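Missing here: one protein chain of the complex. Every other protein chain is in place.
We call the chains A, B and C, going by the order they appear; numbering starts again at 1 in every chain.
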């Protein structure tokens, strides 16, 4: 069972929940990133995700390691889909289990923030009047260090 | 479709996700509360949840209203199971959708905190050496106001 | 007549889910005192009270046909 995956097929949320479910967990959080119809007033028809697949899996796995360092009780699974997606389809699912709920929320949110920093996946938006590869969505245009930081724990 | 429910049957996480999924949502968070084997070193064999059902549904719905006030973009669904549950079984699922992820996390965590304050549901733990109805788990023994607060937005 | 509902530990202590009390125009606080005397209940101090499914304070006055629920500290989730 792989905890960190890139897939070309629809993602099963239940499958990810099962990957992190265990007797010592009292809390499981999931984050499901879906294709939204409107972004800043502009209507999206569909999206295409592209990944540098082996490196993306490696970076997802690194995020898992970072979480393990910061929250030793947490167990994380992440699957990101690539290819063409329609509105409301699921692009990414993050599942985190933990004995206590606070950790499950924090580690989950940390994972999505890190995905948006270091995982080589790109989104192309298809609008009625054209297409565009979308850049960094963290509202930072450049990486001051010339590359993404490796996170506090590394 | 009911957004707030008490059920005597296993809860489908997918069903709750579907209740809040919509074209304007880019993020869905779920919280899944499961039966944990060990609490403070003590081994739990199973749990029994009891609810004052009509009032519990009403209070879950009130939590939904509070979230609507605080995060107008969020849509929330909550189902809590009652009856006897085994280790790893799902006791509660909270699903929140929102255009943006921050709201989906915050509103979800707010919901579980409020459930633990105002929803009339009780947990009985079954151990090898006995049983006990568990009280308030927020580490506050008494309600200083004589009743739970109605939340900032009410 | 007032219907009184019990849950969790209190239900086990009282030995019943509910009972009917032939009273009205008394406060929640007075009802508690009455039940404690009548049923030797140990655990009514820390409970909250709901009338007709809404939380109330101790000085709420009860009317005929109200449903009163004693709500021990909750532990759902």
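Heads up, the rule we're going with is that a residue touches a chain if its C-beta (ideal position, glycine included) is under 8 Å from a C-beta of that chain, and two chains touch if they have at least 3 such contacts.
Here the structure is a predicted model, which is why all the values come from computation and not from measurement.
Asks: Specify the shown partners of the omitted chain in the complete complex.
Replies: A
Asks: Sort through A:25, A:67 or A:92 and give me the one touching the missing partner chain.
Replies: A:92
Asks: Need a quick check: the contact residues on subunit A for the chain that isn't drawn.
Replies: Residues touching the hidden chain, for subunit A, are 33, 49-52, 54-56, 58, 80, 91-92, 112, 115-124, 133-137, 141-143, 146-148.
Quick note on the criterion: only the chains that are shown with their structure count from here on.
Asks: Treat each pair of touching chains as one step and give the shortest count from subunit A to subunit C.
Replies: 2
Asks: Calculate how many whole Å lie between the centre of subunit A and the centre of subunit C, each centre taken as the average of the chain's C-alpha atoms.
Replies: 49
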